[in-house]
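Structure first, then comments.
With one protein chain removed, the remaining protein chains of the complex are shown where they sit.
Which chain is which? They are A and B, in the order written, and residues in each are numbered from 1.
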Amino acid sequence: MSYHSPTSINEAVALLASRDDARPMSGGTDLLVQMRSGRIRPGAIIDIKGLERATGSRRADGGFVIGAATPCTDLLLDEALCAAWPGVVEAANLIGSVQVRNRATIGGNLCNASPAADSVPALIAADARCVVAGPGGERSVPVADLLAGPGRTTLGKGEFVLEILLPARQPRSGDAYLRSIPRTEMDIAVVGAGVDLSCDVDGVCMAARVALGAVAPTALLVPDAGAALIGTRLEESALDAMGEAVKAACRPIDDKRGTIDYRIAMSAVYARRATAIAYQRAREAV
Amino acid sequence: MTRQDPIGKQELKVVGTRPVRPDGADKVTGKAVYGADFYLPGMLRGAILRSPHAHARILSIDTRKAEALPGVKAVATNADFPRVEMAEIDAGEAGINVDRAAQMCLARDKVVYEGQPVVAVAATSPEIAAAALDLIEVQYEVLPHVIEIDDALRADAPLLHDDLMPAEAPSNVGARLEAKSGDPDAALAQADVVAGGRYTTQAVHQGYIEPQACIASVSADGQAQIWCSSQGAFMVRSVAAAITGMNLADLRVTPLEIGGGFGGKTTVYLEPVALILSRKSGRPVKMVLSRDEVFRSTGPGPGAIIEVRIGATRDGILTGAIVDLKYQVGAFPGAGCGAGVMHALGAYRIANKRVTGCDVVSNMPSSHAYRAPSAPQAEFAVECAIDDIARQLGMDPIALREKNAVKPGDASFSGAPLGPIAFLETLAAAKVHPHYSAPLAPEHGRGIAAGWWVNHGGESTAMVSINEDGSAVVATGNPDIGGSRASMAMMAAEVLAVPMEKVRPIVADTASIGFSMLTGGSRTTFATGKAVVEAAQDVVEQLKSRAAMIWGVDAAQVAWVDGEARCLEGDEEPLAIKDIAARMGKTGGPISAEKSVHPHDAMPTYAVHICDVELDRETGHIRVAHYTAVQDVGRAIHPSYVEGQAQGGAVQGIGWALNEAYAFNKAGGVDNPGFLDYRMPVASDLPMIDTVLVEVPHPNHPFGVKGVGEVPIVPPLAAVANAVSAAAGKRFLDLPLTPARVHAVLNSAG
Partner (left out) sequence: MSKQHIHATVNGDPVDFLCEPTTSLLNALRDELRLTGSKEGCGSGDCGACSVMLDGKLVCSCLVLAPEIEGRRVETVEGLAQDGQLHPLQQKFLDYGALQCGFCTPGVLVAAKALLDRTVEPTEEEARYWLAGNLCRCTGYDKIIRAVLDTAAELRQERVSA
């Protein structure tokens, strides 16, 4: 097995395309664990952390561009990003421990495609897109479209995610992410709920996106849940309707981390709690 | 916080203080050498091919391609072990069946758990060893497997062995025990209140952070050395020699520092294999388990089903109890029902009782000792039932226990009268603790539970010798798993009446000290401490007689005070230990003593824990908000380390109660063989663990020491469950109390 640290996108693409068992490496916190367990045996590891666009976050077109290989903890240092998208930053900074977060990245979290990935429901709720680099050049794709199933993406041979794009923020908008875990840290989400919403000056919800993790083969947007909030001031009846929509969208499994019944019940609980936080942030936002 | 018993208080200068441990500097600088940190020139790395099946016959093993791989120097299977008739070796709290232990090192004709070792290789690098495993071909005939107790007991269950209980028809039951007195059925029928239920716990791992590791080196003349992480070098020597057919005398075992054991390292999984590989290759072989291998193939503490009924009068006197225990002991009978049957009701005076227990085998790793083995499960159910009785009677739960607690002079399990035990003192200390009467916040619940453990004595040897400069060495054969070497130095220093810095404790290897039973059973500070004290006392007598010789007086005229000899008659200047040491050669030669002990008078100890939890009714989450561990310790030689035992045991019990459990996949393999999904408590899960040490000294130990290491894991299971029950207003019977389980109970009818 060989290790490569390309310094240009073209070089990275060429290396990735050169063999079927080449794997991109970002933070490595999933890759190394899977190599160690024998689940994957790459013939070549292409470390993208050396690519300039792959690390760091910056404003662009009113929104943000985040290098896919930016460590989660670095996101905490971007004050503008934390102010505009606290839910996304919090979601990324729930992954693992401090040690893990100093290496893990949202690009890697996304492309590892665990149904329970923490950053993904927040990214989907934020309507994030990703820039995919590959033999055919660069293309921009909604984050949700990258996910094909547990552990599988729609990336083609030689492709990798280079950047994550967050759109321009509407005024009076806020996002939040919460997850259910058995302990207080270090667990994989049993259920994850990402919510992003905007309201008008009177607190009436004008737009809302609710996304769930760990309750289906991929993280998913629940359009009916967002729709249930629009035009309301998040009264009990609206939140109930949102909760029912969220539960109806769940297709969870029983596994060593949670049961079907518990996941369905908690999807509504955590979506409600995340909605409350997002709403408060939206009302306090400029 | 330590409460001193004024009657037992001695004038002590070292014992009871909190000096920095002698091995501390190396441990905080990364210098201390644990099993995996040891390297020898020419060393090979070993690796193990494990069964992918939970239950299968081994039809054939073909290692030729592996042996041909460049860099592979040796291959081993069970055929390399001589067939041993099922001899059993005493290993502290449990005997080790040599034939079964051999099969857990390398399987013979059957595999009975997924992950059981089948073939081992030694190669010049870990990468080559791993590649060699891929080249080994094993043919299996897969058999149906069974995991759960109820499934293993069914008439049509697949059988793991045909020889477990020769007097019975083949089944998956490995042992049956019963202990009874009086007429419990009648007592329960006549009781004013009865409480009980069917309680369950799951298999839990000791969770030591250091995986097993060893290096074996066999020389051309058949002499061999092992360096390993273990709770007992002598046990390693005995069992490894027996399994490999070596002469005991040819094997020398040096214990390295150990990264946690809790009972799990009181047997061997690697050493016999490393010996064979080293003998065959002619080179040292290092073997280290991965975390995955630790979970899939080393002994957990058993899961259990406990059915309990307890009856009481309306005044709160417990009149009758019936307890049935079934333990899930894994593929080979391991740590099982014996201690559970003994401990279930042993804290209380109940005239009419029947306790039955059985060991049920199933296709999972064989259980092994885990801190007070088998007692936490049994006492958990009893303490929950007693909590129910207190609730039904509207009685304070500590007061109810005080009414029924065993007292000095009561009959113990063996029938002999109990000595000056301190259960009542421990209950009293808990009752007056501010935690017990602190106001409770909303959605909080408080639970208390008691627990006890018998504690062991066991064989120990200690050697004390004086160096030319008057400093001393105290050597024992007990690996230090919790700070015991500091305590040995402190006790020797106390007897020699010198500062602790003048006494160097060492943990000796099997060739350098007389026999010692392993470190476990809460026995080391007690029994090995006795040996240390006896050896130090002998040395003091020798020092006095040398002084007498120097002064030309009778030995009876010499007193030993503050590290010096003082002449009681005449006006001789005192002789300090260094002065006597400087003249050792001229007054008779070296001054040293080695003493062996085998005390049979270890005393049981008791603990009472108070736990407050906060319950999130919507999600089922439990947060431990406040925790106090009150424990009866005899005398705390080094209070920080005794507090540490109370805190560490409490947290293991909290983990057992809340989130720890083995999960199995459909194929019968361990589904969570790692720290991600085997969920032990992390720092953010817990509050401070306040401790109270109650000192009622042991009358027969020179410093009053009683065993402290194991009892603290017993109360937390019920303390947490009782707290959750109080917060929820419903009884919880099944551990672990994961949020999903709690949520399900909260939302179920009834």
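Following the convention adopted for this analysis, a residue touches a chain if its C-beta (ideal position, glycine included) is under 8 Å from a C-beta of that chain, and two chains touch if they have at least 3 such contacts.
Keep in mind the model is a prediction, meaning the values are calculated, not measured.
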item	value
Contact residue for the chain not shown (choose from A:32, A:60 or A:204)	A:32
Touching the absent chain when the full complex is considered, from B:113, B:208 or B:436	B:208
Among B:121, B:143, B:448 or B:689, the residue in touch with the chain that has been omitted	B:689
Hidden partner chain, touching residue among A:186, A:210, A:225 or A:268	A:186
Residue, one of B:255, B:420 or B:483, that touches the chain absent here	B:483
Among B:424, B:582, B:676 or B:744, the residue in touch with the chain that has been omitted	B:676
Touching residues (missing chain, whole complex) on subunit B	18, 20-21, 23-25, 27-34, 36-37, 39, 127, 206-211, 257-262, 288, 290-291, 481-483, 638, 640-641, 643-644, 647-648, 650-652, 674-676, 680-684, 686, 688-689
Footprint left on subunit A by the chain that the document does not show	1-3, 5, 25, 27-29, 32-33, 35-37, 45, 47, 49, 71, 73, 96-100, 102-103, 184-186
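Going forward, only the chains that are shown with their structure count from here on.
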item	value
Subunit A-subunit B separation of Cα centroids, rounded to whole Å	44
Interface residues, subunit A side, partner subunit B - complex	37, 180, 182-188, 190, 256-259, 261-262, 265-266, 269
List of subunit B residues in touch with subunit A within their complex	292, 618-620, 623, 658-659, 663, 671-672, 676-677, 679, 681-682, 684-685, 738-740, 743-744, 747
